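And now, chain A:
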Amino acid sequence: MTAPSQQKLKVQGAAVITANRLSDGAVVYRTAAGAWTTQLADAAVVTGTQAAKELLARAAADENIAVGAYVAPVDVGADRIEPGNLRERIRVAGPTFSLPACIAG
Partner candidate 1 sequence: MPLVRNGAIAEDRFVRILDDMPVPDGLAAIVPAARLLADAGELARRNGALGVLWPNDRNVSELTPHLDRLALVALVFPNFRDGRAYSQARIVRERYRFRGELRATGQVLRDQFLCMLRAGFDAFEVSKDADAQAFAAVVSRYSVHYQPAGDSTPSMSMARLSRARPAAVLAEMPRQD
Partner candidate 2 sequence: MYIYDDFDLTLVAERVAEFRDQVARRLSGELNEEEFKPLRLMNGVYLQLHAYMLRVAIPYGTLSSKQLRALAHIGRRYDRNYGHFTTRQNIQFNWIKLSDLPDVMADLAEAGLHGMQTSGNCVRNVTTDQWAGVAPDEIEDPRVWAEILRQHSTLHPEFSYLPRKFKIALTAAATDRAAVRVHDIGLRLHKNGTGETGFEVMVGGGLGRTPFIGKTIKPFLPKRDFLSYIEAILRVYNQYGRRDNIYKARIKILVHELGAEKFAAEVEAEWRNIKDGALALDPAFVADIAARFRYPDYKALSDNPIELKRARAADPKFEGWFRNSVTPHRTPGYAIVTLSLKPEGAPPGDATSEQMDAIADLADRYSFGEIRVGHEQNLALPHVAQRNLPALWEALDAVGVATPNVNLVSDIIACPGLDYCSLANARAIPVAQELSRRFKSLDTQREIGRLHINISGCINACGHHHIGHIGILGVEKNGQEFYQITLGGRADENAELGALLGPAVPYAEVAEAIEDVVAAYVELRERPNELFVDTVKRVGIEPFKERVYATR
């Protein structure tokens, strides 16, 4: 009910900046080079509130490419980045059930 973008920013642990692409709404992540990617694996990972704020400020200024930028938690493993909560898992993997068109075959 409160979108993450409207919540007070306090970041503990690792996080990425995510948004939706303006043209088609696709889920995108901010890269270290200041671009956007649809692959979480290519996202810039930051730790702590200050670093997250800085990356967010730059990403939010780029709203003609991607809109609604916010900080999303991630879990960083040895060889991969995983979304840090259910909402972000759903944004990566899609709805948690088969879409109707697939059921109907």
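In this text, a residue touches a chain if its C-beta (ideal position, glycine included) is under 8 Å from a C-beta of that chain, and two chains touch if they have at least 3 such contacts; residues count from 1.
A quick word on the picks: all candidates are chains of the complex that A comes from, given by their letters.
The structure presented is a predicted model; accordingly, all values stated were derived computationally and were not measured.
J.: Check 1 or 2 against chain A and report the one that touches it in the complex.
T.: That would be candidate 2, which touches chain A.
J.: Which of the residues in chain A come into contact with candidate 2 in the complex?
T.: Those in contact with candidate 2 are residues 1, 3, 20, 22-27, 63-64, 67-68, 85-87, 90-91, 94-97, 99-101, 103-104.
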